[in-house]
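A single protein chain has been removed from this complex, and every other one stays in its place.
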């Protein structure tokens, strides 16, 4: 009873706060706001941050309901434009169609710290939108504006190394998503002279990396992750002249509020260009990437025959491979890798081949499907080519669980990325002869 | 005959170049372009720059005709949204309505130097749009995006002084639009310790000032421009503690391609805040501004009775004042100022009062009209207050010709700018008692 | 037998290397060297570094024997100057007296990295000089030049915080000599907003801190070290306005090769001035310092009666105090502190007082003696005043062992440091009334 009263009281307070916040929004959008927008926007942002989650949700709903375009006015403008497609009609149509909340966000963005606030708001919004599709149009407006503001022309590429500020390196440790960095000594290994790390920054968020990529400089294309991230300074790094390969082995986003804004694609290409300038002897730009969905796909017993683009007899060969593995190892392929680790892959050469064939099929034939491997989709859509599958590339617990230890190299050939990207938009996966030979 | 052939040949070459350029545009907008946009955009920009003026015009016309939204698709989406205003329908409507050339500009903006290219493109477009209204919607897209990218949250305020790079100072000399800077010695005077200069910069155009403002620090609100810009270092500038007034005496845009993007408004307020931080003893932030349209307005014989908001008897008093000036000086009021310059204003006290009254009426009653004084409209719309008219404030040739020597102080009271701005949107001009007493 | 041969061979190689190095030295000092000194100096430094320790020792001996002034020429010049003290004779005398190795070092210093090389050379030299006094004049030349080059006018004071480069912070962890920093998390605590860290840098060694000091901002003068260096971010640091005291709690040299060059003295004063500028509300600049020699002094059974400057009856009171402690605790005073730690000092109030009295006597009466406490000598010579002794100020193992847990505050009163310093040069220790009351 008391609790109910208390909750009701809290709800009343929250509702009042949301009402005040909406009043701020209207004031900021008004003529008055035009003259003093920075001050009003600052206040508005402070009020939003102070709201509890429920209040923020209410606020987003009101952004959806109260700050959308007027359907009637839109229809009239569209009819006028359909009748006579003049410049004047088009300008009028666009005025009528743009949701007022876009201008609201642009005015918030005018204030110092405004951009960071909008990124934070979107983060909160993204957490809601799956459950409330009606917030989708609001989310679309946030994404539309952020994509415009975080376009790569505005981003600064900076190298991160052991001379970088500690507070920045700390964020790398925190945000590394692919191969966790276990403290400062581990980080240091990844910033040695035979390693590179680059991040994108936005002028409005000068202390916050948006996304960063870790690169290993090597004589050859790498086939396993462990040597790349092993701790301890390399006693004798190869002479710079011996580096022929730049391998992108980890790429991590730092800003959940920028989800969906294309950053990684541009980062990889800008870094490749920059490394090519710095080290003209580099011949190969590639990744060493996980296949996070492979084990789950295999465990689900895929219908090989339904895979698009198989060669003749391909489905049968895949079924044979799956059966062979199942018989020899059951669900647990650790034994297989154990053998490898003991440099005795020959003991189960057939098992090794079966696993690589299934991996190749997963990437070449299953990636283009809607639920295809996300890492593969990212690189293929960027225009990379599937170059090589690596058996026992990641024998960490996570690597064995997700992909039975397989890893993959995607190749970035800057002269051919346009062609490869286009292939992928048609549903084809560009791949090397070596991969084709597995199928 | 030969000339005709030559012209025809040139036209053919130009048309071919425009066709190639449009192909670049479509490629950049395509799926292929997504993967390699920076390279394509660079090429596209180079091709545009190489076009002769006529070719650029053709290109803009094609942007208008070929990259506008499809009226039918727009109408269908608008009808769906009118029927059911769901998020999905709204997102679809917005996709249908946005002209594809907006995405084109966003992709050009991704490349290094892209922003500068778009500003340059708009400069060329603005030169055309008055004569070809059908380019208006294209121009609207440019303005829409540039306003979003050059929002004040992204701009950097930097002080410019004698320690600034020479190439930057050179641009100040070139772009000063209000009171011309006559070479380096003249510039130096404006950067002495009792002067300030601030400019806005955009991270993408780090060497290009967008707009700059010149400020004089003074013990009192200034009533004439000559002492502020007199050459030669001030022998004895007042002690910093004696400065009570910051007078903005010149504000100049450097980028014609950013016309219409609101910069001056924010610059003045940011500078006022910064000076208040640096010099807490400052009490007054004001301008010393010209009335560029006053003399022309007066010469056209305005119908005083039609001015909105006049006090009772006001029209008669203005007519009297105009008649008195006409009888005493004809069209040439130089004699009146000559007297003043000789410190003998008392000889024609009545003429002096008549001129101030007419100036006050021009600003208070004629500014809100559509063709009102542009400088007055700028400051009043920013939320400034009309504070004082200054007889013989600018007795340069230009000052006498444009405004019979009158100058005006607008007062920026940061606590009241919102109110003043709102008054002005209602057609009222906030003004001091001293100004009211003139009417 | 083989070993002997091997050793002989090695010695021959070393001797040859030293001979080559000495030839470099002569060449650098010659006319030829003047024209190309940077190149020769670079080579010379490389050769020195490549020498084994024995070779370096030989080299230093040759610097002493071959690069000293000629006694005969010196004597002649001195006689001429004694006869007629003209400017010409003085200039000649100085030319004759300066060891040629000084010019050698100055020429080495001309090359990029030269300063760092000379610091490194001196480090090696210092390790030898105790055992070989004849190297003393060489060492004196190194010190003379380094003191001139590392004078505080050339040093840059920089704040070190969490935004500083990681490689710099790493050096703090490595060089902290007073209260060890246990890794990155521990360091971070010392760089929180209520802490400050400052270091001196030399323009020629931009990445190498020379010396750094750690400061705690506090409401009151601190009486124990543990709370200052406790790990974990302070949940609620006091508001900046509440800081009244800046306590220097650790000062560490980073360059053994600069031993004897006065840095700490200037660092403390520059930091005090800077903090006073930044936080005008600071009232007290003091240290929280160890008494590293106290326990050893006490254990040696000092002759109290021989202490200079004792008040009447002082020796007797000290002897009583020593006896009391001895009887109650023997050599191990840990029990005494244990009581304190349980906030039961009252259990052994007499023991506490006895210890403080002995500490005060040690600092006030034994410090001016040649073997006095080094930390006390440093601060008193800087012009600080002995302000307060703190019982149980450092109950770490090291603190208990060195000083039975005592710590001391020295007060830096910038207006009185000259007077206090002069007192100390006369053998008097400036101290507060509270300290006097203990004696």
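Should a chain be cited, it is by its letter among A, B and C, assigned in written order, with residues numbered from 1 in that chain.
Going forward, contacts are C-beta pairs under 8 Å (C-beta built on N, C-alpha and C of every residue); 3 or more make two chains touch, one makes a residue touch a chain.
Note that this is a predicted model, so its numbers are computed, not measured.
As a test of the contact rule: which chains in view would the missing one touch?
Per the touch rule above, the missing chain touches B, C.
Considering the complete complex, identify which of C:7, C:151, C:281 or C:432 is in touch with the unshown chain.
In the full complex, the listed residue that touches the missing chain is C:151.
Going by the contact rule already stated, which one of C:20, C:86, C:281 or C:432 would touch the omitted chain in the full complex?
The one listed residue touching the chain not shown is C:86.
Taking the full complex into account, find the residue in C:204, C:253 or C:396 that is in contact with the omitted chain.
C:204
By the contact criterion defined above, which parts of chain B meet the unshown chain? Give residue numbers in ascending order.
With respect to the unshown chain, the touching residues of chain B are 162-167, 169-170, 183-184.
For chain C, which residues lie in contact with the unshown chain of the complex?
Here the touching residues of chain C are 31-36, 38, 64, 68-69, 71-72, 74-75, 77-79, 81-82, 85-88, 90-91, 93-94, 97-99, 106, 109-112, 114-115, 133-138, 140, 144-145, 147-149, 151-154, 156, 203-204, 265-266, 269, 381-383, 417-422, 425.
Note that only the chains that are shown with their structure count from here on.
If you walk from chain to touching chain, how few steps can bring you from chain B to chain C?
Shortest path length, in steps: 2.
Report the chain closest to the protein's overall CA mean, measuring from each chain's own CA mean.
If we average C-alpha coordinates per chain, A lands closest to the whole-structure average.
Which chains are joined by the largest number of contacting C-beta pairs?
So the pair of chains linked by the most contacts is A-B.
Averaged over CA atoms, how far is the centre of chain B from the centre of chain C? Could you give it in whole Å?
62
Between chain A and chain C, what distance separates the C-alpha centroids? Give it in angstrom.
The separation of the two C-alpha centroids amounts to 52 Å.
Taking the mean of the C-alpha atoms as each chain's centre, how many Å separate chain A from chain B?
From the centre of chain A to the centre of chain B is 42 Å.
Could you list which residues of chain B touch at least two other chains?
None at all.
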